[in-house]
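For reference, the structure is listed below as structure tokens.
Only a single protein chain was left out; the remaining protein chains are all shown in position.
Just so it is clear, A, B, C, D and E label the chains in written order, and each chain counts residues from 1 on its own.
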Amino acid sequence: MSSGHHEEAATIAAAEQAMQIAFLQDFYQTVRDKCFDKCVTKPSSSLSSSEQQCLARCCDRYAEATQIVTKAVLDMSGLE
Amino acid sequence: MSSGHHEEAATIAAAEQAMQIAFLQDFYQTVRDKCFDKCVTKPSSSLSSSEQQCLARCCDRYAEATQIVTKAVLDMSGLE
Amino acid sequence: MSSGHHEEAATIAAAEQAMQIAFLQDFYQTVRDKCFDKCVTKPSSSLSSSEQQCLARCCDRYAEATQIVTKAVLDMSGLE
Amino acid sequence: MDPNLAAMQNLPGDQQQQLMQAIEQMQVRDSLRMYNSLVERCFRDCVSEFRSKDLNAGEEKCVQSCATKFMKHSARVGIRFGELSSEAESQMQAMMQQQQAGK
Amino acid sequence: MDPNLAAMQNLPGDQQQQLMQAIEQMQVRDSLRMYNSLVERCFRDCVSEFRSKDLNAGEEKCVQSCATKFMKHSARVGIRFGELSSEAESQMQAMMQQQQAGK
Partner (left out) sequence: MDPNLAAMQNLPGDQQQQLMQAIEQMQVRDSLRMYNSLVERCFRDCVSEFRSKDLNAGEEKCVQSCATKFMKHSARVGIRFGELSSEAESQMQAMMQQQQAGK
């Protein structure tokens, strides 16, 4: 019985891990797509230095926006 | 053997249930996102009463549109 | 032990197959949605012959674009 | 009566438990997806130029309002949706039965 | 010969059956997703103002035509896609093999 519980807890932990990895992949895809849309406009096949700078800033600002949203969500939930 | 069949049928039923719940979640997300896009335009952090009214109507109309689409799909499939 | 390995390899093969089918479904949905957006503009419930022609060409060109992208991706990866 | 609820009650105990776990996992997945799309939405609507390295005060305020407002909206739609979802469920079942009949 | 089809035939009987079930589930999932995106599309294209509580006659007609037309379109693309999909499959496999080689 105890071993069964152990196993189950381990399965749940593994499922949670898998979900977190899936979330990080989705998150990464979103950043990648949004920053490409916002920064890359010229039709050439190489990235210009201004596009590269834009991308770096876009990633940093996306991270900042994520922090603000997280805080807002946690604040809202606390009020319920 | 018979118990094996039973178990299998139960697994399939559970899988179907899980799929239905996933569908309802997707459906809910779609309504939420579309009605936010259609109704919420002002930058303030609270919902104005006109926005609230718009949201309620948007949900109702989404439900109506769903009925019409369902009927159209079932009619089409019947004709095949 | 050996039978365990066999079984595991079979499970992985099945998982890969499932993933490929999921990809083909996603791919099909994308073609369907994009070509509908590009070709169907009139509000009637039937497809005009010009819309039908557009759809056929859209599918063919999507396939062509897929080939070019595949080649570009494989070329890029080879350079790493 | 809802045939699916009946189906769930007919499941053996451990299957029921597995299903409950699957549902819980889907709820977490759902809230992570909402969180992801919330950041995406507020970033899209509030941030547009990338000349400076940090968000300016106006952008910060906009992201914050956007998140708060969407959460309020989401709670409202959730309530409305609860009223509508049994209908959505029955229509989905019509679709699924029709599809299985068409095989 | 298609290496994946071969792989499927090499699976033990119960694995083959599990795979068939997984495929069936994906087909249901696929059709529920299409249904969801169909409502979304027709709602987006046909419904724009929310002053009255119900859809007016024009909006109803528009949603109906939109759904019917998309279903016809979908059937046509399905046929065309069947012709193209073995090609899509082989390209996908090139991608997967390349990725596994890159590990």
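Quick notes on this one:
Following the convention adopted for this analysis, a residue touches a chain if its C-beta (ideal position, glycine included) is under 8 Å from a C-beta of that chain, and two chains touch if they have at least 3 such contacts.
In this text the structure is predicted, and so the values were computed from the model without any measurement.
Every shown chain touched by the omitted chain in the complete complex is listed here: A, C, D, E.
One chain is missing from the display, and on subunit E it is touched by residues 92, 95-96, 99. Taking the complete complex into account, residues 28, 31-32, 35 of subunit D touch the chain not shown. The set of subunit C residues touching the chain not shown comprises 12, 15-16, 19, 22-23, 26-27, 30, 34, 38-39, 53-54, 57-58, 60-62, 64-66, 68-73, 75-76.
Here is the rule we go by: only the chains that are shown with their structure count from here on.
Chains making contact with subunit A as well as with subunit E: D.
Residues touching across the subunit D-subunit E interface largely differ between the two copies, under half of the numbers being common to both.
Rounded to a whole number, the gap between the C-alpha centres of subunit B and subunit E is 17 angstrom. Measuring from the averaged C-alpha position of subunit D to that of subunit E gives a distance of 21 Å. Centroids built from CA atoms put subunit D at 10 Å from subunit B. Along subunit A, no residue makes contact with two or more other chains. Contact of a single residue of subunit E with at least two other chains is seen at positions 28, 32-33, 35, 64, 68, 72. Pairs of chains meeting the touch criterion: A-D, B-D, B-E, C-E, D-E.
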